[in-house]
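Complex shown without one protein chain; remaining protein chains in place.
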Amino acid sequence: MLVLLAGGLSTVFSQSVQLKFHNAFVITAMVVCVYVSSGNSGVISFGHVSFVAIGAFAAGLFSMKAQQKGAVFNDLFPFIKDNHLGNLATLILAAALGGLYALVVGIALVRLNGLSAGIATFAVLGITRNVLRNWTKVGPGAKSIPGVEETTGLTQALMALILCIVVAYIYQRSAAGRRLRATREDAIAAQGVGIRIYRERLIAFTLSGAMAGFVGAVYVHFLGSVSTDQVYLDLTFLVLAMLVVGGVDSLWGATLGGLSISFINTLLSEGEKGLSLFRQKFTLPTSSSGIILAALMAIVLLTRPKGLANGREFGLRGFRRRDSI
Amino acid sequence: MTERPGSLHATALSRTYAGVRALEGVTITVRRHEVIGLIGPNGAGKSTLVNLLSGFDFPTSGSVMLEGFDITTWSAHRRVRSGLVRTFQHGHAFPGLTARENIEVAALGTGAARGVAARRATELLELMGLADHSNAEAATLPHGDERLLGVARALATMPKFVLLDEPAAGLNEDEISAFADIIKLVRDERNAGILLIEHNVPLVLGVCDRIHVLDQGETLAEGSPTEIRNHPAVADAYLGATAG
Partner (left out) sequence: MRYVQYFIDAVALGSLYSLVALGIGLIFGVMRLINLAQGELLMVGGYTLFATNGWSVFVRVPLVLLVIVGLALLMERAFRRLRSAAPATMLVMTFAVSFLLRSIAQKRWSAQGKSMNIFSGLSHAFTVGQLRIRYVTLVSIAVGGVLLLGVNLFLNRTDIGLQMRAVASDRRIAQALGVRTNRVVVTAFALSGVLATAALLLFVPQRPTVTPDFGLQIAIVALIGVVVGGMDRLAPATFGGFSIGFANSMVFSLLPTGQRVFLDSVLYGLVIIVLLLRPQGLFQRERQTTRV
């Protein structure tokens, strides 16, 4: 279906706009990452963009040529400064680092529930950004990482999204995924049948951290450069909003929310520059895209508080009405 | 304390909530292949005792032994995986899951593979007479069926000891006698030890091997159904009103 969608888009929009839609696939992949942990466990995380950031920075720094790094980022630890990796290697490295970081964070934090969990993961995001921005031995400081190989075209963006959806689907149908979803339904009953909430949450958190690190790398290969502000508050809120607008409790909701909002977002911001659609030229007033997007999200939430998907889920035989384990 | 392999054994359990004594020095043993009735008026401390035995609450003093291991401080899920499971007086079915999924996930919780879990669910739905409801969401089940689902879910963990907190509330006469048969079956075929909290006196007297009576947090009497039936204090405190 996604492939069809991509094909359809290319007939409707011009080349430059199509490029922007790759962005939508990457952002949607991030929504799916957050869904793996928050959607299945019911515990909100504001921290996942930290894992995206770790992945993006690791991939960005390692894909820069050594001599280039020496010139711009002289403070870096030598093993970062002197090494260079290709596209695939940076993706794998980013996934490993994201997973490892999520594991360490998760060991401490997955015991928390509700708002405490939300704020604690937010604190992780704050620390990650603060460190990347100010500790120039590991990060670029206030500068942005320039000249990252732009290997994320339509193919890599789409493959990354499909990979994330497939992993998320396999996980949620697995025994571990079903155990975690039971803890979301009723934590007390889950303990009553022998489910270890801490362990199940940690598995999902680590898995989704690895996925987020990977997507971070894909993202930086799309952007071509990255600064700490690009993987901080705005992205966090946007990804969470997409998840909730689509519907937190199903993978279909996460995918739908991610795709629909990021497509609209892309259209609107392109629209500000003037957009030709079916050979008509449209131009939106400058900086009106944020206003329209926010208003649209508010309207969806008011009219469908359970999200666009309303509990429906992907299934092998079409969509199931009910969200299940 | 004396070790009793093959038994669940609690010694001098007490639990105090902010000065209120919910349970005071209760000693009780459940052996495998045995049904113990736990009766007493409302607020006697029956659910509190089940909470302490199952790890959903912890005693102010006293200890709990499971087949020779001191499990007093163990978490609830660890006890389940060691063969000690309970049901809840107030439902606690997974509301958004179907009856079948409720049972499957309990099997998965204790490490069963998915195929095994599915087979166990089919068996238990049949046993409990819930087969017709297997695809209904738990939230839509009548209260009586929800309790039975709770029992099925507990059995799906393959327990050695089952603590049932008022499982028959909301069942009619016929369903109660079917339920009594299920209890006996679990005792005889699965060789499980069962602690049954129940207000229905005929059911308790009919199905239990021994009965333990609590009143205001303390043990009032203990013995065979006949002994309990003829116990004067029990008749006063509890049986009098219902059986008389």
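The chains carry the letters A and B, assigned in the order they are written, with residues numbered from 1 in each.
In this section, a contact is a pair of C-beta atoms (placed from the backbone, for glycine too) under 8 Å apart; a residue touches a chain by one contact, two chains touch by 3 or more.
Just so we're clear, the structure is a prediction, and the values are computed from it rather than from any experiment.
Enquirer: In the intact complex, which of the depicted chains does the undisplayed chain touch?
Expert: The omitted chain makes contact with A, B across the full complex.
Enquirer: Determine which one of A:Ala66, A:Leu88, A:Val104 or A:Val131 touches the chain that has been left out.
Expert: Answer from the full complex: A:Val131 touches the omitted chain.
Enquirer: Write the list of chain A residues that the hidden chain touches.
Expert: So the residues of chain A touching the missing chain come out as 44, 108-109, 111-116, 118-120, 122-124, 126-127, 129-131, 133-134, 188, 233, 237, 240-241, 244-245, 248, 285-288, 290-291, 293-295, 297-298, 301-302, 305-307.
Enquirer: For chain B, enumerate the residues touching the unshown chain of the complex.
Expert: 47, 51, 56-57, 88
Everything that follows uses one rule, which is that only the chains that are shown with their structure count from here on.
Enquirer: Touching residues of chain B toward chain A in the complex: what are they?
Expert: It comes out as residues 54, 56, 75-77, 80-81, 85-88, 92-98, 101, 104-106, 108-110, 113-114, 117, 137, 153-154, 156-157.
Enquirer: Using the touch definition up top, name the residues of chain A that touch chain B in the complex.
Expert: Touching chain B from chain A are residues 175, 178-179, 181-182, 185-186, 188-197, 322-325.
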